[in-house]
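Since the structure comes first, as structure tokens, the remarks are kept for the end.
Every protein chain but one is kept in place in this view of the complex.
Let's turn to chain A:
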Amino acid sequence: MYAKLALRNARKSMKDYLIYIVTLMICVGLFYSFMSISSRYYVSSLPVEYDLKLLQNLMRYPVIGITAVLIFLVKYVNNYILRRKQKEFAIQTLLGMEQKSVAFLFFVETLIMGLISIVIGIILGAFFSQVLTSNIMSFFEEEYHMYFSLFPDTVLITVIGFCAVFILIGFLNIRKIRKMKIVDMLRANKELQDDMKKEFLMPFMILVMTAISINKVMDGLLLYKQYKDVMILGSRGFMDVVSFYGNLILPLFFAGTVAMYLILCIIKRKLLSIQKLIIILTGFTILIIAFALMIVAGHPLMDRTTTNGAYMYVMIYLVFFMFAVFYSLSTLMQIFKTKSKRWKYKGNTLFIVGQINARLTSNTRTMSILAGTILLAITTFIVDPILSGWAMGYLKERAVYDIQIATEGNSKTTLNTLPDGDFTYVEETLEEMGIVLKDSLKVEFYYLNDKEFVEGSFEQPIMAISLSDYNHLRAMAGSTQIDLKENEFSLQWHYSVTEEEIEKYLKENKTITINNENLVQANEIRHREKLGEAIYSFSSDTSVVIIIPDILCKSLLIGKCNYYGNAMSKMSYETAQEINAALNQKIEQISKDHQYYTELRMRTKQRNEGISVALLTKLLLFYGGIVLFVISFTVLSLHQLADSSDFKHRFQIIKKMGVSDTSINGIILSQMGIWFGLPILFAGISAIITGRFYMKWTEVIINTLIGSKEFYDALFKMMMIIIVLFVSYFVSTWVLFKKNIELY
């Protein structure tokens, strides 16, 4: 009989539950789709040389971990529903139903809704899983046709996991409802608010920031000492002076203001309101951030430590700003209302400010945390293409040949135990395994003169390669040949070497001398062909190889010897593993007698592992970012939709007073725009500041490994996802809001 009642109740309050279902649906769908990738049944039409096991194993637990964050959201939405239904509980109780049964009824109701959302969520997740898969396939550069299928193990873990969460939360609710007093039920469907009992967070943060500010003053003094002379002479003299004093004085003001407040409190023997204090501190914070950014932006004379240190300060002050700004906002609006008569009495400003203010005063902390969460989410979305692009680009850089073996002297190597270039074991092993090589090459690298070999040294000098070997390597990697005149040398650079470093090297090495023969720089001297990393010495300062004419090599000392091989047909992942194991075994035997390094790289393995890591980074960051967005947007949306009866009442009043429908629409839009916009604005500005820094920091990687166009395309895609997500949340909240307050 209760089941029937619960079902009827559920149907009746469908509108209330809509948000609950949609939120849960999204959570379930997201979880299912990301979890499905690690399913046993996950079949992808990948060719033999790939194997997803690694990715699947790495994915599973992080996905579950990230999803745990979603429980917070489920609980939050559940609380929202609970609050909305309290009046109903009161009526049921007054009509004579036992409170125990009321609680149970609610439990069954939410469980039904939960089950519905699990079912829809899984179907949604199955579709989304296909979209993900086609993205994964594009990482492997494979075509993919979507199809629909459900994986039993993923379905099982989704159902069990979410049911467990529902039941847990349900039991907590049952306890809560059973303990409630009827009066409280009747009264308590007001505001979704933080408990504003005693606010400790902000005073605590202020004290911490004061300490940090004092620290910053110290740093400022050091910085001043360090750069004083050079800077004053510099061309940007004036700005530098401003920047220096700003960075010194502003944190001092910050700490000073707090000190003054404390002194005032002591004199007056009571705690004064911190509202005005926070406004002043917020102002200082903005200025401090701006001035610290001037250091971050850098000066040719400043070193990395200085700029990075300044960046840390920017981040810390940004976090404080995010909290302080929402604390001071309602006070600021109050001041604005008393000071600016002209704006106050214009149009519907008064009403909108009232609406926002009423919400803000009871939700400041939530708003700050939301802004922080959104910042984290946007940052995740900026970092995602950097990291995954990095991993992919790096892969392309090094996985160029099916087999690469590098041998190179180390600190134990003597003149007699330098790499001997004996790779017969490789060919033997390959033959045993039935691998036919299409092409293979042994490449020798030479010390420019015998003196460059220093016994016992940890460091290796830059070595040379003969033109013909270099061209052969290029051919094997599928690229064109280069020419070199008899008296010229050229250079092959590692991707990570910056243009400045190249410039510096070229300036210092206009010519090189080999066996009394002088070589000059060739016209084309900036080769950055992707030839794997084995050609560069493991332990040299600059990753560069010198290309010299063949005849000069004859008499040179060999310091490093590599083997390259390309197979006739593609190697499957399993075969690659076997060969890898067999070769490594042999290498171990050999290195017992020979005192040099040997490194083995196999393309199939490199690609598998590289792509798996890139994908893992991409998927997990994406998942994390989406989860954070969904959480913050849902909470923002609930803030607007909660207490719709209060909102409805207010809009009814102003409509009767003669505010036109178009004005009311405008009011709703600006109210929601401000509510959604503020945290996103603050988070967005902060994200731009921090994002700029990450990009500057990884500039070389973006330009060489990812390609700046590819990177900005990927970044643009991520930003589009944010915008689409935001717009859909905004629009659906707007529609629901208008439905909620539907007048007359």
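By our rule, a residue touches a chain if its C-beta (ideal position, glycine included) is under 8 Å from a C-beta of that chain, and two chains touch if they have at least 3 such contacts; residues count from 1.
Everything below uses one rule, namely that contacts and distances are computed from a predicted model.
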**Request:** Out of "BLUF domain-containing protein", "Cytochrome d ubiquinol oxidase subunit II", "ABC transporter ATP-binding protein" or "Oxidoreductase", flag the one the UniProt entry gives for the chain missing from this complex.
**Result:** "ABC transporter ATP-binding protein"
**Message:** Touching the hidden chain in the complete assembly: which of A:Lys442, A:His472 or A:Arg650 does that?
**Reply:** A:Arg650
**Message:** If I consider the whole complex, including the chain that's not displayed, which of A:Lys53, A:Lys346 or A:Lys485 touches that chain?
**Reply:** A:Lys346
**Asked** Thinking of the whole complex, not just what is shown, which of A:Gly96, A:Gly434, A:Gly478 or A:Gly658 touches the missing chain?
**Response** A:Gly658
**Asked** Contacts of chain A with the missing chain: which residues?
**Response** 337, 341-342, 344-351, 354-355, 357-358, 646, 649-650, 653-661, 663, 744
